[in-house]
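Every protein chain of the complex appears in place save one, which is left out.
Lettered A, B and C in written order, each chain numbered from 1.
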Amino acid sequence: MKITFLGLGNMGIAMARNLLRAGHDGTVWNRTLSKAEELRADNATVSDSVANATRGAGFVITMMSDDQAVSSAVFDAGGVLETLAPGAVHISMSTISVALSKTLAAEHGKRGQHYVAAPVFGRPEAAAAAKLFIAAAGDAAVLERCQPIFDALGQRTFVIGPQPEMANVIKLSGNFLIFSVIEALGESVALIRKYGIDPHAYIDFLTSTLFSAPVYKTYGAIIADDRYQPAGFKMRLGLKDVRLVIGAAEAVDAPMPLASLVRDNMLTAIGRGMEDLDWSSVARLAAENAGLPAKK
Amino acid sequence: MKITFLGLGNMGIAMARNLLRAGHDGTVWNRTLSKAEELRADNATVSDSVANATRGAGFVITMMSDDQAVSSAVFDAGGVLETLAPGAVHISMSTISVALSKTLAAEHGKRGQHYVAAPVFGRPEAAAAAKLFIAAAGDAAVLERCQPIFDALGQRTFVIGPQPEMANVIKLSGNFLIFSVIEALGESVALIRKYGIDPHAYIDFLTSTLFSAPVYKTYGAIIADDRYQPAGFKMRLGLKDVRLVIGAAEAVDAPMPLASLVRDNMLTAIGRGMEDLDWSSVARLAAENAGLPAKK
Amino acid sequence: MKITFLGLGNMGIAMARNLLRAGHDGTVWNRTLSKAEELRADNATVSDSVANATRGAGFVITMMSDDQAVSSAVFDAGGVLETLAPGAVHISMSTISVALSKTLAAEHGKRGQHYVAAPVFGRPEAAAAAKLFIAAAGDAAVLERCQPIFDALGQRTFVIGPQPEMANVIKLSGNFLIFSVIEALGESVALIRKYGIDPHAYIDFLTSTLFSAPVYKTYGAIIADDRYQPAGFKMRLGLKDVRLVIGAAEAVDAPMPLASLVRDNMLTAIGRGMEDLDWSSVARLAAENAGLPAKK
Partner (left out) sequence: MKITFLGLGNMGIAMARNLLRAGHDGTVWNRTLSKAEELRADNATVSDSVANATRGAGFVITMMSDDQAVSSAVFDAGGVLETLAPGAVHISMSTISVALSKTLAAEHGKRGQHYVAAPVFGRPEAAAAAKLFIAAAGDAAVLERCQPIFDALGQRTFVIGPQPEMANVIKLSGNFLIFSVIEALGESVALIRKYGIDPHAYIDFLTSTLFSAPVYKTYGAIIADDRYQPAGFKMRLGLKDVRLVIGAAEAVDAPMPLASLVRDNMLTAIGRGMEDLDWSSVARLAAENAGLPAKK
C-alpha cells in the first residue's frame, strides 16, 4: 500500500528514508522539490504536488514545520482533505497545535477519512537511526494499522488515548518539560558561577547523581560551554512551541506559570539579541541577568 | 581517631551507624538522648553533652535540621567551637545556609580548627545503604583526611572547590533543581489530566524516554498517584530550603525567578491547607488551580 | 449626515442615545433587535440588518463585545465592508485586538473607505453622562471629521497617532494598568489583613495619600468589602482583555511578565470557582492563597 510522506526537513527526510528502506512503497513531496529528489536513490516516487502525492495513498504522513504549513497542505485546493480516499489515514507527526489537530480530526471524519496524531521525540540523529519515540493517539484499530509504519521509524510507540489531540498535548508537554530543565539549569549555573564553581564540574556532578537523564546531559553541556551556535533549534522555534503549550493550556483553563516564565524569557532573549542562537540560550540570559559576562 | 557525630535524625542515625560498622571509633550525641542509645549496639560511645562528645575528637560531624540547630551546637557555651582541638576538623554535612557556612569557616579558622562542608544527596534509604552522594569543599589536604569517612557514608564524593560554602551552594542548587522538576511535572500533569490523559501512562512515557532520571521517577509516581501523605518531607522543609537558595542567590546578586515561583507556590500551598503534606504537593496546587479535583 | 451605530450593549446604547440627543441623524442596529427599539424614543432609525443600517451612512460606529462580533459585522456578506460607501468612515470604538484593527485598516483602505480606531475609557455611567475619555488614532483629517461625534460622547479626546491600531494599543495598555492595580491591591490587602489591619482603613489611607486615582478608589472599595457580586465585568472578560494585551505585545516581541502573572491568576481564579465573579476577585485569590477566609 502506498505511503505518502509530505515534508522533508531535517527530520522528515530521515524518516521517509527509513520507511523506504523498510520496503514500503513511498511517494514523497516537499515544497522545495530538490530535497525530494535525494530520495530517488531509495526508490521513492517523487511527486510535484500534494494532490498527485496523495491520490491513491493508504497513508499520508505530514511532517511539517508549523500549523500554517500543515493547514496549507491539507486544506488548500488539491490538498490532502480533498484528495485522500475514504478509509485512508492521515498521520500527523510534526508538532502542531492542539486546536489544529482537533480541526483535522473533525474535517477528516466528515469525509470518512481517518486521522491520527503521532508526534515524535528525538533529534535528527535519532530519526536517522530509527530510534525516535512516538506518542500516538486516535482510534485503536487505525493505530494498529499504522504500527508497521511506526516500527520503521522509532524504537517505541506509546499509545496515549482515543482522541488524536491527546498525542499533541503529550508532545507539547514534553517540550515544556525540556524548556523547564533549560530554565532551571540556566538559573542554577548562573548561581554556581557567581560562587566561583566550575560549570563543567557542576554538570558532571548533577548528571552523575540525581539528574542522569539525557536532557540534562545534552543541555548541561551546552550551558556549561556557554556555546549556543550553531543553533540546533533557534529561539523563535522554542518560542513557537511554548506558545503552543500555553495555547493548549488556555483552551482548558489550566494556568502554567512556569511556561509563562519561559515564554517571557524567550521574548527577552530575542530583545537582547539572541534570536539566532539556540533556544537554550535563555541560560545565557540568566547568566547576564546575574551580571556574568558571556564566556569566550 | 575519634569521630564525633552530632545529630541523629532519620539521616544522621543511618550515617553514624555506617561509620561505626566501618570500624571507626564513634561518639554520638543527640538532643533527644534516647535516639543515641540505639547506637550502643554498634559500639557507639554515647555522650550527654556536645562538649563531652567533642573533647578529644579528630573529626566532628554535624548533621542537624537547620541553621539554628547547628549554630547552637557550635557557638553555644561548651559548643564545638570552644571544645574542638586545634588541627581537628568540623565536617558540616547537613543543609545549611551559605552565610552560616562562611561564618563557620571564619570562626574555626581563627582558632586553628579546620572546617569543611560536605552536604549529602539522598534519602534515608540511601543513607542506610551507604549510597549517598557527597559534595565536599574546603582545603584539599583536609578533605583528603576526611575521605575515609566519606567512603563509609557514600557511593561517591565530588570535590567542588577550596571554599567550604561552595559545597553548600551545590547542595542548595540541587534542591532547587528538584523543586523545579516538581513544579514542571505538577503543571504538565495538570495539563494532561485536563485532556483526559492518564497520569500514570504519562509518567511512564516520560521516564521511558527523555526524562529517565531518578527524580522524575520518584516524584512522577507521587504526583500521578496524587498521594502526598505520609510526607517524606513536609512543605515547610521545602520552603526553608528554597529560601536558603534564594538567600544564597541574593548574596551574589543573582535573580532566580523560577526559585521565586516555587517559593510563592509553597507559601500558597500552606495557605491552601497543605502544610502537613509532602513538599511535592505543590503539584496538587497546580491541579487545583486548573480546576481539577483531588484524586480519591 | 447619517451616523450608524452597531452594537447596543450597556455601553453602546448609552453612547448611541447621546449621539441622537446631540441632534445627529442616527440609525441603529443590534443583534437583539429589542434593544434597538428602545432608541426610537430618541428618534433613532432602527435597522434590521447591518447592510440596511450601513447603506448611505457617512459614519459607522462599531461598539461590540469582541473580535468575533466585529469581524462578523464587517466581513460577513452584506457587512460593513461590502456596504460602506467610499469616503465614508468606520469608527471602531470597542476593545478589539491590535491584529484585527490592522486588518480592518487594510481592508477598508483597499476599498477607498476610511477607518479610525477610537476606543473609550469609562464605565456605563460615564457613557451615559457623555464623560468618556476617547483615545483616537488614524488619519488626522478623518479624525477631525469625527470630532463632533467624539464631542457628543466623551469629555475629552486624545489623538494618539496616525496608525489606527495605536489607539487599540493604548486601550489595551490601559486595561493592563487597571489589572496591575487590582493585583497589587489584592496582594497588599492580603498582607495587611494577615497583620490584623482593617482593609477599609487601609484603602482610605492609600487613597488619601499617594494613590488618589479613581481606579484605586473603585477597586479598593470592592476589595476591602471582598464583594465581587454582582460582577461589573466577569472574570472571562478580564481574561479576554489580558490575552489581547499579551497578543499585542507578542506581535512586537515585548515581554510583559506582569501581564503573564495577571493572566495566570485569572485562569487560577476560574479554576478556583470565581468565573462568575467580578474580574477584581483575583484579589480574593490573593487572600485565599495567604490562608485568609472569604469575608462574610
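By our rule, contacts are C-beta pairs under 8 Å (C-beta built on N, C-alpha and C of every residue); 3 or more make two chains touch, one makes a residue touch a chain.
Because the structure is a prediction, the values reported are computed rather than measured.
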Which residue of B:G26, B:G79, B:G238 or B:G271 touches the chain not shown here: B:G271
Touching the absent chain when the full complex is considered, from A:S188, A:T209, A:T268 or A:S281: A:T268
Absent-chain interface as seen on chain C, which is shown: 98, 121, 133, 135, 156, 158, 160-161, 163, 165-166, 169-170, 173-174, 176-178, 180-181, 183-185, 187-188, 190-192, 194-198, 201-202, 204-206, 208-216, 245, 248-249, 252-259, 261, 265, 289-291
Missing-partner contacts on chain A, residue numbers: 267-268, 270-272, 288-292
Footprint left on chain B by the chain that the document does not show: 243, 250, 253-257, 260-261, 263-265, 267-268, 270-271
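By definition in this document, only the chains that are shown with their structure count from here on.
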Chain A and chain B: spacing of chain centres that average the CA atoms, whole Å: 38
Inter-chain centre distance, chain B versus chain C - centres from mean C-alpha coordinates, in Å: 53
Separation of chain A from chain C, taking each centre as the mean of its C-alpha atoms, in whole Å: 39
Per-residue overlap in chain A, given as positions that touch at least 2 other chains: 253-257, 261, 265
